[in-house]
Every structure is written in C-alpha cells, then in structure tokens.
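Can you keep this structure in mind? I'll have questions shortly.
Here the complex is missing one protein chain, while the rest keep their positions.
Should a chain be cited, it is by its letter among A and B, assigned in written order, with residues numbered from 1 in that chain.
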Amino acid sequence: MMLARPWLPDALLRPPAVLLLPFADWLNAFSDYLQNDLQLTIFTRAIADVVQFILDVVNNFLLGGRKGLGLPAVPWLTVAALAGLLGYFLGGTRLALLSGGTFTYLALFGQWKLAMQTLALVFVSAPAAVLIGLLLGIAAQRKRWLEVSIAPLLNIAQSLPHFSYLLPVVIFFGVGHHAGAIATIIFATPPMIRMTLLGLKRIQPEIIEAGRTSGCSPRQRLWLVEVPSARQEIMVGINQVIMQCLAMVVIASFIGAPGLGYKLLLLLQSLRIGDAIEIGVSIVLIAIMLDRLTLAWAYRVPEYHGDERFLVRHKYLLGAIALAAVSIAIAALEPYFYFIPRREGLSTGFLWDPIVDWITLNLFDPLQVFRHFVALYILIPVRDLYQWAPFSAVMLLYTGLGWCIGGRTCALLIFSFLGFIALSGWWDRAMITAYMITVAVSVCIVLGLTLGIWASRSPSRAKRALLLCDTFQTFPSFIYLIPVIMLFQVNDLSAIAAVTIYAMIPAVRYTIEGLRNVPVPLQEAVTSAGANRLQRLVQLELPLALPHIMVGINQTVMFSLFMVVIAAFIGTQDLGQEMMRALSFNDLGKGLVLGFCVAFLGLTIDQLVSHWERRRKRELGLAE
Amino acid sequence: MDGKTSGVIRCESLWKIYGPDPGGIFRKHDGAPSDEALKESGHIAAVNNISLEISRGEMLVVMGLSGSGKSTLVRCLSRLVESTAGRVEMDGQDLFALDEKELIELWRHKMGMVFQHFALLPHKTVLENVAFPLQMQGITPDVRRAKALEMIELVGLSGRENYFPRELSGGQQQRVGIARSLAVDPGIWFLDEPFSALDPLIRREMQDEFLRLQEMLKKSIVFITHDFDEALRLADRIAILYHGKVEQIGTPEEIVMNPATDYVARFTSEVPRARVLTVGSFVVAGEGDGVEPVAKDTPIASILRRIVLSPDARIPVVEDNGRHLGVIDRNALLDALFG
Partner (left out) sequence: MLSKTIKTFTALVAMSALGATGAFAQESDDPIIIPTHNWNSQIVMSHVVGKLLERAGYNVEYTPTDSQAVYESVRLGDVTLELEVWEGAFGQSFNAALKKGGIVDVGDHNAVTREDWWYPAYMEELCPGLPDWQALNRCASQFATPETSPKGRFLAGPVDWLKHDQERVDALGMDFIVVNAGSASALWAELESASKRRAPIVLFNWTPNFIEAVYEGKFIEFPEYGKGCKDDPAWGPNKEETHDCGNPANGYLKKAAWDGMEAKWPGAYRILEKLSFTNPQIAKMAALVDVDELEPEEAADVWLDENEQVWKSWLQ
C-alpha cells in the first residue's frame, strides 16, 4: 500500500472530510447538557466547597491564618522534629534524617509557605484518592460487571495526558486550590483502584476461607481479613497515589493551585533557573521522603508491645509530645525557628545560573553540527515519512500487527483506536506526535538499555541508578525544558530531547530490575557451563529479562506521550500544541478529543507490547 | 450405627460440578449426568454423587490423588462452596437450608477448619490469629485472650504468642492453624491436607501430636490427605476418591485386603501389608502352645519376627479383655503378605 501510494484514491490517503465526526461538538453538547439541563454544577460546586473547606483546615494547620479553624501555624521546627521522629519510628536513622532533613531544607531555603501549600494539596488529595480508589477497587472485586466496565476506563484514564483533566475540572469545579486538588484526585485514583483490585484478587483463597470458617460476617471478612491481607498491594497503591500527586504539583497550578508548582512556573517565566532548580529539588525531596515513608510503613514489621510498661509502650507518642513542646518553646523564643520568610532563606540560585550560562556558551557551538545533522538527516525525513504515509496503510499495518501478536480482539481494539484518531480529524497532528515519540522512544531504548545494562552489573551501581531514576521522575520536567531550549532552540529536536530525558527513566529502571531479577540458580547453571560475562548476558539474562524490559518500554511510550504534551511549552506542531490551545480557549470537547487521541496512540502500542510480553512470559514459564 | 440420625455429618448424593452451566447440565440429565456428557460439555464433576456418613468421635480420612475432588468435598460438607445438588446434614440439621446468618452462626460454634497452606492472617500475631474466631463472635478481649492462650499451650507454642506468622516455621504455623480451628471448641473438625506442606520429619511429629490431641478431644473429623501412610496412621475409616467418586470406603484393613476396584487395588499395592493387617484377621480355632499371647488388633509387623523365627509355634490370640480367640493361622498370614 505504501508503494502503491501514487495510485491510491485520496480517500485512502487522508480520512475524507465527510467521514469526520464532530466528537468535540458532541462532548461540548454533553457537557452543556450536564451543566445547564442536569444542573450538575450545583452538585459539583458543593463538592468543591467541601474540598475547599478541608483544604482550608489543613492549610490553616500548616500555615496558620484566618481561614479554616483559625489556628496559628505550627513552627517549622516542630514539623521537622516530628517528621524526623516519624521517620525514625518507621525506618530508623536514615529515614529520620531524610524526613527531618527535607523539612529543614524547605524551611532554611525560605520555601516553607510554598511547600506547605503544596503539602496541603497532597495531604488532601492523596487520602481522598486512596479512599475512593480503595472503595472502587473493593466494589470492582465484588461486582464482576463493574470490574469489566472499569478496566478499559482505567486504561484510558491512565494514558490521558494530565492536561486533559484540567478543563472539565475548571468547568465543573472552578479554579483555585480546590480545583487543583480535585484534578489531582482524579488523576491519582486509577492506580489505587488497580492495585486494590490486584491485591484483593491475589489473596490466597484459603485465607478467605479461613475468615469464613472463623465465623466472619461479610463486613468483618472484608475489613479484618481481605483488606489487611492485600495490604502489600494496597500500600504500593498508596505509594503510587502519592507519586501521582506530586507529579501533578506543577500542572495543578495551571488551574489555581498555589505552592511550589506555581512558583516554579513563575520563576521559569522570568528565567530564574537557579531558583527554579531549588524548587525542583524541594519537590523531589518531598516526593522521595513521602515515597520512602510510605514504603517503610508498608513493609514495617509490626512490633508487639502488649506486655510492656506504659512508658515503654508509648515511647514514641511521649517522645512526640516532648519534641513538640520543646520545639514550640524554642520557636516562641526565636522566630527564626518559627517561620523563615523567603527573603531570609538561603539560596543556591546564584550557583546554578553560571552553570547554565557555561553550558549555553560552551556547548552551543559544538552541538551545532550535531543539531544540524539530526534535524536534516533524521528528523525531517522521518517526519515527512509519517506525513506521507496513507492513513489507510498505517491502520492496516497496525491492525495486522495486532492480529498477529494478540489475535482478534487486539486487532479490533487497535483498529478502533486508530479509527477514532482518523475520524476525529486530527490524523496529521497525531502523526507528528507519533513521529516525535517514535524518535524519542528509539533513542530511549538504545540509551536506556545501555545504561540499564551497565548499571545492573553491580548491586550498588544499580541502587544508585534507581535512586537517580526516582529523582528524575519526580523532578519537574518543566525545568529542563529551559536549558534544552537554550542548547537546541525552539524546534522539534528540543522537544524530542526533553521527551527523551524523561521517558528514558522507565527504560533504565525496568532493564535494571529485569536483569537483576534473573534467578540465581540459572545464573549459576550458565556460569558453570563456562559462559563468560558477556555470554551470560546475551544467552541468559537478556532473553529472560526481555518481557520485563518490554514492560519498561511500554512505560517509556506512556511517559513520552505525557511529556510530548508538556513539550508543547517549547513549541511543537502536534496534538500537544492543539491541546494547549484548547485549554486556552476553554474548549472542553476539543481538549478531551485530543486527550483521547494521545491516549489511543499510547494504548495502541500498549496493546501490542503487553500482548507480546504476556505471550513471551508464558512461553518462558514466568507467568504468575 | 443405627440408621438415620447417628452420623454427625451425613451427605447424600452430593454433587459439585464445575463448568459453564453446572445447574443446567445437571438438570438436563435428570440429576445423573454421565462422565461423557459432562466432559463433552466442558464440565468437571469435582464431587460426583457422593454419599457418606461420619459418626461422633470418628476420624474419616479422605484420600485420593491430586485433583480427585478431596478439597471440594470438604468444602461442600462445610458449605464453603455451594454444592450443585444433594443434601448435607449436620447433627440432623439440613445444611443447605440455612441462610447466611445461620451459616455464620454454625461456623462460629460448630466447625473448625485447618488449611493446607495454614491460611494465617499475616498482619496478626499468633495470639491474635488464634483469638480471631472468638473476636468474630464479639467475645471480650480478656476472655478470648485466656482461651487463646489455653489453645496455644495445647499445641505447644507457649512463649510465642506475640510472634507473627512469618517468624514461625511451617510446623509451628500449622500448630497455630490448629489452635485457631480449635479455639471455638467445634464439634466437627475439617482438616484439608494439614501436613502436606511440611517436611517428612515434622510431618511425622505433627501426626503424633495430632493423635495425642484427638485422644483428648474426641472430635468428629474429616481429614484429607494424599499420603497413604498418613491415612493409615490416623484413620478410623478411609474413603478413597477417584475423579470425584468414592471408590471405596472402609477401615484401612478392609481397603487393603479387599480392594473394591482395580483402582483401589493399584492404589494400595505398594502399601506394606504388615502395617495394615492385624493379627485378628488370621485367627483359626485352636489352643496356644504356652507362648505369650498377642492382642487381636496388633499389627502383624510387630510380631512378624516371632512368626518367622519360630515356624512351629502356635501363638494364641486374645481380645482386649483377655478372652481367648484362637491361634494365628501362619500360612494364611504368610500368603497374605507374600502371596
């Protein structure tokens, strides 16, 4: 078909205009119907008020002020001390240093207020998302029809770009702190549902039977047997929720959430990269701290204190009270320990700016050749190819691939995903997006695999690399857009470079995990057969780890789709750019349709990869 | 055993069919679907028309290969799964007629169950696990703690009440499982391969322990195993299951000596007969020649030496109360063992 292009009728080159369906108009009409006829806004605004009130209370607790309960703020010293104690309680000295240190950093660098606004958002959104996710997960486990209908929704929800959530939220919930919280909740709930469902399904049937034969009523069985037995997965779910919440910190500020994210965008706007990096570090620290705390909580060995004396049994509680009292007293004497205004905070901003300057001054010219080469010989040809390919051929190709790899349902799904994109009228834009992620993902695979293999060769290196992955994953990607532009200017290469930086994380992470989890007996068997390290890698480890690595590559595709939308801030001509435009003009329907286009691109790849991976795992006997 | 009410559990024509439409296929064949009909329509009869009865204080061991339907059978008997058809009576009460509430009551007071993989709650301590069924009944913490400690003592785990399951060995975990199932002092005790996950030495130890407990508690027991050795050590009666059907049910000796089907014969062919057969099966009339008498339910294995070493001795056999029965029929016995 590709070869026959010159002879194909136009209708097979681009979706003919008569076939295009006005999805966006339908969605807008539907949204109008919800707003005007159903008066759903009364209901949603009431929810918004409730959320705002809760936020006010939390905010009041962290920052003081007249709203909420009208209490004075807790001194930063107290928060840091208590966080340190909590860290110690959950995970010993290291965690104590991490959590106490994070809060101290936030205070000393004069970011207390911003950080507390952000934390208030997390503290409200995360529990709400956990609760909603838990309940929906439980319901889905009970009711087969719910599970069946929720699964595809979750798939779509988890591949919709963050920005798609914003407009509906603005329209139904307004703007402000609460809107940010609600968008965050909507975004963070799907993984919780998934993990709850997974956890409940994984419980040994015997445990449930043990509950029943112990005489549990259905409610006792749920809360005393099933939920606690699924707690590992539920905890992982909670952890993911927290990470999602922090991923939304910057994006939530587009619809009115104050805090670190908002400040970050402002700083970037006036090119204060050093200060922006400082904020980025804060976000990373908060993310890693919350991540480690919840994980420590999840894997914590419960201790038994029933027989100990009151003092010993409640030593942490008493310690907390004592710490709080002492730190409040100190803060009362010395205001520095109560609150440090931003102007009095430390700053490393001046350190970063020369580094950025140095990079632009010294690397720009050497990179010039590279930039020209890549643009002329790789990007432009690939882009032209994607634009040139008849849409019918592309659809046929992918549907066929789906058929070969995953059978009929898979083919059908892929056909409808691509069909939607074609009928929505965004085919050309989607192909630009597709071209950018193709290039980015290819680079990610090559670099990510290489890095992953290198890092997996020693346990300590692997650990450090994984920490780096965590850091980059939570570091707000907006920040590195700026240096990337300074080096590559506003063009596709910049966008692709930014996407690559972010999307490489899962490729590296899953490669390391896959390679490090090859069963030891197999490694020994191959080593004793006389294989050297390279042979072992090629003959045993890579083939065995491949399914897991493919999961990583699948994630890489998802990450790159998220990032490609954010890269629209550099300046692109793809779906992301249109999405920004829809956001600016409050065009809910268009925004959602574009979001679906992005999601369906991702889901097409997801279908192919996950079917292949499942098949391969079964063949290797690695399936659960 | 006198007719209808003596059994603690009775089941009649019990069916459990798995597959796309169990009820349909069952009705379509008027309550007696043939194996072929089931297979053709993609169904499996995990329990295939089973009737049996367990009397008070009796231990019925259910045996069979993996997939023969043992677990399904106990789960039908305890109504952990809903049977396709048939009837189960427990102390004369129709089990399938109970509503959810009554069923929970029944579980709370009458039944205890031990599981192959222990099924302990990972987030609770030994003490809390054992006290769990009591907690479900809403018994106050003090009382349930006392009762649970008693059970823990009974299974010999005193001193470990505050351990978490993962801190215990497999044998210890199963002791917890046993203590938990006994905490409510059930009349009926179901054990689904309780020792299969343990290594042979521990298994042996646990069997001894179990016999000791049963000696004291005298529960009515349905015990599942796929280990014939274990069955022989424990059983009052053995039921052998094959593809969901009871091939034979009887005392260990009956099963070994008179296998009802080829399958049972093959199944028991490897069993050392000397361990199963008792002296009582080989008695002929006659007077002993003054050597020390043996009791009638002595396993042959323990006197084999005497029989082989003194070919001409006429060994007298007596009943438990000392009454003389006759002498050992040496030839019949050797034929049974080696013929």
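Throughout what follows, a contact is a pair of C-beta atoms (placed from the backbone, for glycine too) under 8 Å apart; a residue touches a chain by one contact, two chains touch by 3 or more.
This one's a predicted model, so the numbers in the text were calculated from it and none came from an experiment.
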(request) Could you run through the displayed chains and say which ones the absent chain touches? (result) A
(request) Tell me which residue among A:140, A:185, A:481 or A:561 touches the hidden chain in the full complex. (result) A:481
(request) Taking the full complex into account, find the residue in A:327, A:577 or A:604 that is in contact with the omitted chain. (result) A:577
(message) Touch as defined at the start, partner being the missing chain; which of A:183, A:268 or A:598 qualifies?
(response) A:268
(message) Among A:334, A:357 or A:619, which one touches the chain that has been omitted from the display?
(response) A:357
(message) Touching residues of chain A against the unshown chain: what are they?
(response) 42-43, 45-47, 49-50, 170-171, 174-177, 253-258, 262, 265-266, 268-272, 341-343, 357, 360-361, 364-365, 371-372, 375-376, 380, 478, 481-483, 485-487, 489-491, 567-573, 577, 580-581, 583-586
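Criterion: only the chains that are shown with their structure count from here on.
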(message) Just the number, please: Cα centre separation of chain A and chain B in whole Å.
(response) 54
(message) Touching residues of chain A toward chain B in the complex: what are they?
(response) 204, 206-207, 209-210, 212-218, 220, 224-225, 228-229, 231, 301-302, 304, 306-307
(message) Which residues of chain B touch chain A once you look at their complex with the stated criterion?
(response) 75, 78, 80, 100, 104-105, 107-109, 111-113, 115-125, 132-133, 135-137, 162, 164, 177, 180-181, 184, 190
